[in-house]
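A single protein chain has been omitted from the complex, and every remaining protein chain is retained in its original position.
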Amino acid sequence: MLQIIFYVFAAILLFSAVMVISVKNPVHAAMFLVLSFFSAAAIWLLGGAEFLGIALVLVYVGAVMVLFLFVLMMLDINTDIMRQGFARYLPLGAAIGVVMVVQMLLVIGAAQITPEAGAVVADPDVNNIKMIGQVLYTVYVYPFELAAVVLLVAIIAAIMLTLHKRPGTKRQDVGKQVRVRKDERLKVISMPAEKRER
Amino acid sequence: MLENYLPILVFIVIGLVIGTALLAVGYVLGPRKPSEGKLAAYECGFEAFEDSRMKFDVRYYLVAILFIIFDLEIAFLFPWAIVLDDIGLFGFAAMGIFLAILLLGFLYEWKKGALEWE
């Protein structure tokens, strides 16, 4: 039963991953990417990684892909022009792909998946999230703080790249509005009463 | 653990089935009399005069990027919140530093006016 579910999700994952790079419409490609994230999350769940599986949906599907869609939808990407360079960039792309595969193989080879390592993951009765929490903030505290620094860099970079003030825009300064006093806005002047003429 | 996720899988499938079924019922029961005017995009009675997919203010993308960062922060806070008893003051301090670094970013954002809309 578990194996059937695994193969179903693996098939969906592979299919949608292929579709991401082969469909013409970029929004469709993004939706296929969403689908592949979903299947990947399901496979992680099957492996017992409860927190990571749902966090994948929360962060990647719920946040990253929303940004992708925002950008894709509003940029008029002309797919015809983009396809023109396909043959020209093919060797370069293939080379990068090969390098990545080699890297991944090296990493997996170095990690040496032992049965003991598998046993830690596979125990379904231990609360997965508590396990992560107990090591993430103590044993792996250094990478954890590094993550904060990386995020800080991301915040600053995003603001530097995208934010430029346009002149002549009006914005509301609530503090100023609240601080305003009666005598700044309203002046009571005494005038002599005028006689109405008939 | 996994037997608890089976109902969720079934639930998602049923949700999709219900959505499809309701749409299908609408297509089957409803009339279909298309006309040019009816199928045009709504624009207060005018003819649509250009493609509606326009470039938007970059501010929207900035909000989306900042959202990703803060969403990640929340994802980091979740396991921390439930093991606070076990990891004690050390874990508390670790998260304190983490939050302080990100609050720096938040302050920068605020001072730069990235959170202001005009």
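Each chain gets a letter, A and B, in the order it is written, and its residues are counted from 1.
Just so it is clear, a residue touches a chain if its C-beta (ideal position, glycine included) is under 8 Å from a C-beta of that chain, and two chains touch if they have at least 3 such contacts.
The rule we apply is simple: contacts and distances are computed from a predicted model.
A.B. asks: Considering the UniProt annotation of the chain absent from this complex, which name among "Iron-sulfur cluster assembly scaffold protein for SUF system, SufE2", "Predicted branched-chain amino acid permease (Azaleucine resistance)", "Methylamine utilization protein" or "NADH-quinone oxidoreductase subunit H" applies?
C.D. replies: Its record in UniProt gives the absent chain the protein name "NADH-quinone oxidoreductase subunit H".
A.B. asks: Have a look at A:Leu92, A:Val174 or A:Met191 and name the one touching the chain we're not showing.
C.D. replies: The missing chain is touched by A:Val174.
A.B. asks: Using the touch rule from the top, list residues of subunit A that touch the missing partner.
C.D. replies: 1, 25, 27-28, 31, 34, 50-51, 54-55, 57-58, 61-63, 66, 69-70, 73-74, 127-129, 171-172, 174
A.B. asks: Please give every residue of subunit B in contact with the chain that is not shown.
C.D. replies: Where subunit B meets the chain not shown: residues 1, 4-8, 10-12, 14-16, 18-20, 22-23, 25-27, 29-34, 36, 38-44, 48, 51-54, 56, 60, 63-64, 67, 70-71, 74, 77-78, 81-82, 84-85, 89, 92, 95, 99, 103, 106, 110, 115-118.
Assume only the chains that are shown with their structure count from here on.
A.B. asks: Averaged over CA atoms, how far is the centre of subunit A from the centre of subunit B? Could you give it in whole Å?
C.D. replies: 10
A.B. asks: Name, in rising order, each residue of subunit B that touches subunit A in their complex.
C.D. replies: Counting only subunit B, the residues touching subunit A are 1-2, 5, 9, 53-56, 58-62, 64-69, 71-73, 75-76, 78-80, 82-83, 86-87, 90-91, 94-95, 97-98, 101-102, 104-106, 108-109, 112-114, 116-118.
A.B. asks: Please give the residue numbers of subunit A that touch subunit B in the complex, ascending.
C.D. replies: So the residues of subunit A in touch with subunit B come to 2, 5, 42, 45-46, 48, 50-51, 55, 58-59, 62-64, 66-67, 70-71, 73-76, 124-125, 128-130, 132-134, 136-138, 141, 144-145, 147-149, 151-152, 154-156, 158-159, 162-163, 165, 169-171.
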